[in-house]
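For reference, the structure discussed in these notes is given below.
Note that one protein chain of the assembly has been removed; the remaining protein chains are unaltered in position.
Per-chain residue numbering starts at 1, and chain names A and B are given in the order in which the chains are listed.
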Amino acid sequence: MNDLFAPLFEFFYYTVPFSDDLYAEGLYASLGLCNVLISLFFAVLFYYIINRPAFSKWYHWLIILLINFGVAFTLGIVLPQTKFVALGIEYHSEYYIFGLMNALIASSFYFIISFMIRWWSTNAKRTPFPH
Amino acid sequence: MKVFKKQPILLIAIGVLLLTSCGDDPRDKLDNKINVGIRNGNNIEEKEWNELTKYILENKGEFPNLMEDEKVNTNKLTDHILTLSEKRRGQPDPEIFNPKSVNGNPIKSHVKVFIENSGSMDGYVRGIKDFEIVIGKLLVLSKDFCSQNAKSNFDVFFVNKKVYPAPEIKELTDFARALEPTLSSPYNKGDRSESILNGVIKSIIDSTSENSISILISDCIYSLEPTKDTKGSLGYQQNGTMEVFLNKFRSSNLNFTTCIYKMISDYEGNYFPYDYDPKKKNSISLYNIQAKRPYYIWVIGEFERVSDFIKKINFNSLKGFQNSIILSDLTNEKQPYYSVLKETNKVGSFKQTDRGKRDVKSINDIQFDGGTLQFAIAIDLGNIPVDLSYLSNPKNYVVPDGFIVRSIKKIDRNKLSQRDFVTVEKTTATHFITVSTTNKFTIQDLKLELSYKIPAWVEQSNSLDDRNIKDELDKTFGLAYLVQGVSEAYATQNPEQTSYFKITITIKK
Partner (left out) sequence: MAKLYVFGIGGTGARVIKSLAMLLASGVKSNFTEIVPIIIDPDKSGGDLNRTINALNDYQSIHNEIGDFEKNNFFKTKITTLSEVISEGNGNPNVIDGFRYEIEGVQSDTFEDFIGYGSLDKSNKYLANLLFSDENLSSNLDVGFKGNPNIGSVVLNQFSKSDAFGAFASNFKNEDSIFIVSSIFGGTGASGFPLILKNIREGKIFTGNEKQGKTHQFLKDAIIGAITIQPYFKVTNNKKSKIDSQGFITKTKAALHYYSRNVTGNKSLNSMYYIGDFDTKEYTNVEGGRDQKNDAHFVELAAALSIIDFSNSYSSLKTVNGKATNQITFKEFGIDNTTQDIQFTDLSQSTNSIIRSRLSEYFYFNLFLKVKLRNELKHPYATAYTSKIDTNFIELNPFYLTLSRFNKEFRIWLGELYRNEVHFKPFNIEVITNEKTKEVEDISVTDSSIFSIVNGVSEKKSIWEYTPFPKKNYELYISQLNKAAEEVGNSTLSKRFMGTFSLATKSIVNQKLY
């Protein structure tokens, strides 16, 4: 699974040796999977669990996207950092750039999943764009 | 509006789950095996232990932290198992099979020290000389090396025309003072008028057996028949030396190691050049000139025992040590640990071909910077039986056309990039070799070898005409021929042995 997600992440951000370390520690797999699952969760949250007329405007969807973004950003920093610090490896700005890219990727997943699942939402099927 | 029903969500969920495939990291596999073993009866039995060690040996590149000297280190493996077992909650420590130490020979080595005491050696013992101090220390260390249950398998001999046991030397407390070229000294044994070097060597070698190590201390000067053709004569001597060794090789199937250490000591005495004629009294006085002359310590014996011995004695730290050469059959030597460093000394760029592997032995996607590609390789040179000076000399390395070995340096936190240091810290690598190439269009794989050849110092310490000894105080007459003789014997025995190690880094565009 590492190999599945690695090209995606590295398309957004590739720098040695940080990217190789991410690969070696299987972080692409963990973060990729986390992204998919968390974005799925947030999309399901918005469209099926919350599913309310009063919370179905485009900017409500955007709020959830931003929360997802924040979670992914944090994960994208914390997960690599915990692993690397434990191994004695030091990085600085790489974490933040990667966190940002991770958040962008998660947002894309959220976006795509939204468009896949919104059809069956009773109250939010036209969010964020009417079809 | 599409009409497909609610199920595609399930498909997504399943797809995501399927992506979770098990990693096949060998370290994870080993831990799995250990966990299975622990769970089964809260112990590691002999059979399970053997399985674990077998797996580790098969993948030893992945477990540098569990290995020592090419074998699985029992303590380290036991510690690792205990660490894993502590992760379970509320379970007592498992019982772990402890193999009886089968490493190393149960029988202690027998050390025999042979000190040449022919006339030419007088200058080293007159008064208090470094020679005496060093040999005294050597004897103490050797005695200690052989002790087992208050018994010592340790003997000292003087050798000139013949070999004369000198047991009283073993007990000497004031070695330096006792040894004097006087009649009353215990040093005065046998016929000291002359010694034939090849004969001496033969005696030494003959006395070497499976369990014993022989040490020869001599100035290693061939004595030639009076002749004008010194070179021819030396060549003849060389053959003699070669014969001695070859005979030994033929008669025994030991892996026979010969170490030769060049030492320097202060010297007060007469020097006898190759054309010395007692009638002509053409010895050269080396008195009162604070001369320093080389002498040689040879250590000969079975490979494992000698390796142990020289590790313990650490000749490099003895006073007056200059150089060494070690000759042995290296065909069983395994390839040392090595891995390309990702940042240190890098010019241009490259990617690790298979990122799943811990060690970088293959690179691709290379980019040249200003026409050059350069990178460093971390490598474990700890077990290469050569001098540091030999290791550090790029000329001793063989690389394909287009590549240049730039430097060989010891691994040091300050010389490596921070990230690279973190990586190599966990490995057994001792040095890093920097290699570069400008071959943009015909790039090929890097095959790096450390050639197995006679080190430069031998030739530099060689004298072909010792009549001007005062100008060549640090040289030994015919040394190169002597060493060559030994080396050729080994080369005959192992003709394919041309390098100490060979490593390959595959390079793809």
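Please note the rule applied: a residue touches a chain if its C-beta (ideal position, glycine included) is under 8 Å from a C-beta of that chain, and two chains touch if they have at least 3 such contacts.
Note that the coordinates shown come from a computational prediction; the quantities given were computed from them, not determined experimentally.
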Footprint left on chain A by the chain that the document does not show: 51-54, 56-57, 122-126, 130-131
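Just so it is clear, only the chains that are shown with their structure count from here on.
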Using CA atom averages as chain centres, what separation in Å is found between chain A and chain B? 54
Under the stated contact criterion, what part of chain A meets chain B in this complex? 1-2, 4, 6, 16-17, 20-21, 23-24, 26, 29, 33, 36-37, 40, 44, 87-90, 113, 116-117, 119-120
Under the definition above, what is the set of chain B residues touching chain A in their complex? 1-2, 6, 8-9, 12-13, 16, 19-21, 23, 342-343, 349, 351-352, 355-356, 358, 418-419, 422, 425
